[in-house]
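The complex appears here minus one protein chain, its other protein chains still in place.
After this line comes subunit A, so read on.
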Amino acid sequence: MKTFNSSLFILIFIGCFANAQETELSESMMRGSEIYADFCVTCHLEEGEGITNTFPPLAKSDYLAQNRQESIRGVKYGQQGEMVVNGVTYNNIMTPMGLDDEEIADVMNYIMNSWGNTSEKIVTVKEVEAITK
């Protein structure tokens, strides 16, 4: 009985923890969606579809899925030059947006979990802080 009780306790504990993390993610995504509408949507468009050959897509983007650090760095410091996204070569410029680290984490969580994208690990402010030029 005692074992059962403690297992139950552990299960509830894990459940709560997972739940809390989910809430954290959805709250971050909610804030991120506002940042997206403010700073990103004019080029990357509403569904993250971008414009082929001009502005790379974020939706189902292999680059985004495989280059987490580089993507955060791009948003934080801006990005310029050639990159290949979903088989298409882009050579353009994204100027730094002037977002703070929390805003960057939020918008990353939004784009990494929208339009068919999924990410297992939430982007934290700490993670953004640690990324340097």
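Everything below uses one rule, namely that a contact is a pair of C-beta atoms (placed from the backbone, for glycine too) under 8 Å apart; a residue touches a chain by one contact, two chains touch by 3 or more; residues count from 1.
Just so we're on the same page, contacts and distances are computed from a predicted model.
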By UniProt, of "Nitrous oxide reductase family maturation protein NosD", "4Fe-4S ferredoxin", "PQQ-dependent sugar dehydrogenase" or "Mannitol ABC transporter permease", the chain left out is "PQQ-dependent sugar dehydrogenase"
Of the residues A:Gln66, A:Thr95 or A:Thr132, which one touches the chain left out of the display? A:Thr95
Spell out the interface residues on subunit A facing the chain that's missing from view. 37-39, 41-43, 45-46, 51, 54, 80, 92-93, 95-99
